[in-house]
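Only one protein chain is missing; all other protein chains are in place.
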Amino acid sequence: MAAIIMSNLPALVVVVPLLLAPIAAVTAAPRFAWMIALVGVASAFVAALLLQSLTTTMGRISYHLGNWEPPWGIEFVVDSATSLTLVVMSGLAFLATLYARGSLAAEINHKDLGKCYAAWLLACGGLFGLVTTGDAFNLFVFLEISALSSVILISMGAGTDRRALTAGFNYLIIGAVGATFYVIGVGFIYALTGTLNIADLAVRLGEIGGGAALYTGFGFMIAGILVKAAVFPVHVWLPAAYGYAPSAVSSLLAAIATKAALYILARLLFTLFAGVPAITDLALTYVIVPLSIAGIFGGTLMAIYEKDIKLLLAHSSVAQIGYIALGFGLASKASVAASFIHIGNHALIKGGLFMAVGGFVAALGRRATLNSITGIGRRMPITASAFFLCGLSLAGLPLTAGFVSKLYLVRAILSQDAYVIAALVLVSSALSIVYLWKIVEVMWMQPAPANAPHLDENPAIYAPLWIVGIANIWFGVDAGWLVAAARAAAAAVMGGGL
Amino acid sequence: MLMQLTEIWNYLIVILLMMIGLFLVISRTNLVKKLVGLSIFQTSVFLFYITLGKVAGGTAPILTETADTIYSNPLPHVLILTAIVVGVATTALGLALILRINEAFGSIEEDEILAVKIEASATETLNTDTSPAPAKPKKSGDSV
Partner (left out) sequence: MMTPETALLVGILAPLVVAVLTPFLAVRNLWRDAAGPLGGVVTFVAALHVALAVRAGETPRLFVAQIADGLAIEFAVTPLGAIFGLVASGLWILAALYSVGYMRGNHEKHQTRFAAFYAVAVHAAMAIAWSGNLLVLFVFYEILTFSTYPLVTHKESQAARDAGRLYMSILVGTSIVLLLPAVVWVWMATGDLAFRSGGILAGAIDPQMVPFLLALFAFGVGKAALMPMHRWLPAAMVAPTPVSALLHAVAVVKAGVFTILTVVVYVFGLDFLTGTGASSWLVWLASFTILASSFVAITKDDIKARLAYSTISQLSYIVLGAAIATSIAAQGAALHIVMHAAGKITLFFCAGAIYVQTHLTKISELDGQGRDMPWVFAAFFIGALSIIGIPPAGGSWSKFMLMVGAVDAELYIVLAVLGLSSLLNIYYLLEPLSRGFFRPKVKMVVVESHPLVVIPPVVTALLSLFLFFYVDLFADLAAMMVTP
């Protein structure tokens, strides 16, 4: 039994959540639906951890779906980079699911919870599959599974704010356009090579080396993934989507959805198109790097002027995605490793921040804005201090996870002598303190409204929140594992092998 | 020149449909029309793949008894079936959302929805009020 599980781990990570989804959909009692979701995500997390330990010893694991040999059959490939991303994603999904029990109940209609958890499982399963698959078209399928279920999850926010509906619709349209771009790109490279297996494609595209069809395909594929990864300027769907979704959904998606797309971006640039440096170098230097810097500043500046807390955090996410994309864009082992470190740390940071805001929303019963959370530091000390902790991590204060990412990113940038970029990164980092401090001032320095009712803090909400908060400190003090795993991931991605 | 055009006219149709679809998505304010544009855009991709799969002189990729039959490439057909399913799901989800948006905002025109949002954001509660909004009186000459 154990042997069967171990030998099918790559598939189980994806399949278990997907299979449990319809069961959750037909479950009437929300409590059971939640438990099913928890089981699904927890098993994926366990599988991911096992895979992580396997990849450190075995290197690249190739799993043939249906026992069909690649490149004719679809294969799932797990190497150090995949396993690190899977661990981060499934870990945060697990914590978000723990958190969702208290938070979703406060924001979503009781009778919709079963279907919500079904969509939750579909989204998780789809995202895990996105990362694991080794086939270019299968990637599109998982992309769409995760996108459509994310749209459902986001639109569930209409229970508290109807703007979630238009946010979900916009995400649907923009996401579908992006995914279709990706498919067009796949069409071009399929026409050139006749294969869809990523490893095989890398070899054959390298042999072809160039040409209009290849460049066009490349352009479409990258453009499509950039939409999903919310890189500036095609990030416009993200602020509203994360801002109006239910808090648990924002926490989940902010932590894992864009990370998966960024991982795919790295895989495309460094593995699939590794044999065509002419076009990848061009894209990295003239497209990815400038766009990521624009995203960093655009997101930070929008966050500074934003009054609604969840929208603020969403804009901040755009900036953080910019940091990760910048690390990929600089294309050295050190900078790619720094990006992987930040993939891990930002998932903790943003996941925690959205969880805390969800706690505010659940207690207040209305949206969290700079006006509505005055004095909440004293009224909800447990949640507010966790928010502060994750906020310090976001700003990159030492002894927090965010500091470790920033340290390694700045070091990687400086070792390439890109002083201007380093200065920009540091300035934007200092700017992020501005919006953090605005929120801190409002939470603690301003008095609560006159007839404010007593606010209850729900342990179901703040317990997972504090686990994430402590993790922020833990990985800020003991970053050894993450740094080593990120370095292995960078070597796997850039070594050219999938 | 004309001969070359006729050889690639499938691709020209693909490009035409792709551009029409994208244009509709971007320029139309009516949500249903956006969805229609998306569908047209996705259809162009279907045509693209099927055209890729055509082998000169090839017939439908279904096994026949006669030997030496040339078949068109079946793989793009399979891919497109998948993509069609995805497109159907997307359209269905989009239409469901449009229904809910209509209930919540009273309109399916983007500019009207935006006006409603702006008006309501003056008092936060209106946007968070999720009971169905009263239906807007139809404008004369309103084409759906």
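As written, the chains take the letters A and B, and residue 1 is the first residue of each chain.
Just so we're on the same page, a contact is a pair of C-beta atoms (placed from the backbone, for glycine too) under 8 Å apart; a residue touches a chain by one contact, two chains touch by 3 or more.
All figures in this text were calculated on a predicted structure; none of them were measured in a lab.
The shown chains contacted by the absent chain are A, with contact judged over the whole complex.
Across A:Ala25, A:Leu192, A:Leu370 or A:Leu407, the single residue that touches the chain missing here is A:Leu407. The chain not shown here is touched by just one of A:Val26, A:Ala278, A:Leu399 or A:Val420, and that residue is A:Leu399.
The residue from A:Ala213, A:Ala460 or A:Val477 that touches the chain not shown here is A:Val477.
Remark: the residues of subunit A touching the chain excluded from display are 392, 396-399, 404, 406-407, 410-411, 414-415, 422-423, 426-427, 429-430, 433-434, 437, 441, 445, 476-480, 483.
As a convention for this text, only the chains that are shown with their structure count from here on.
Chain centres here are Cα means. That of subunit A falls 27 Å from that of subunit B. Contact residues of subunit A toward subunit B in the complex are 137, 140-141, 144, 148, 151-152, 155, 158-163, 165-166, 168-169, 172-173, 176-177, 179-180, 183-184, 187, 190-191, 196, 366-367, 369. Touching subunit A in their complex are the following residues of subunit B: 18, 22, 25, 31, 34-35, 38, 41-42, 45, 48-49, 52, 75-76, 79, 82-83, 86, 89-90, 93-94, 97-98, 100-101, 104-105, 113, 117, 124, 127-130.
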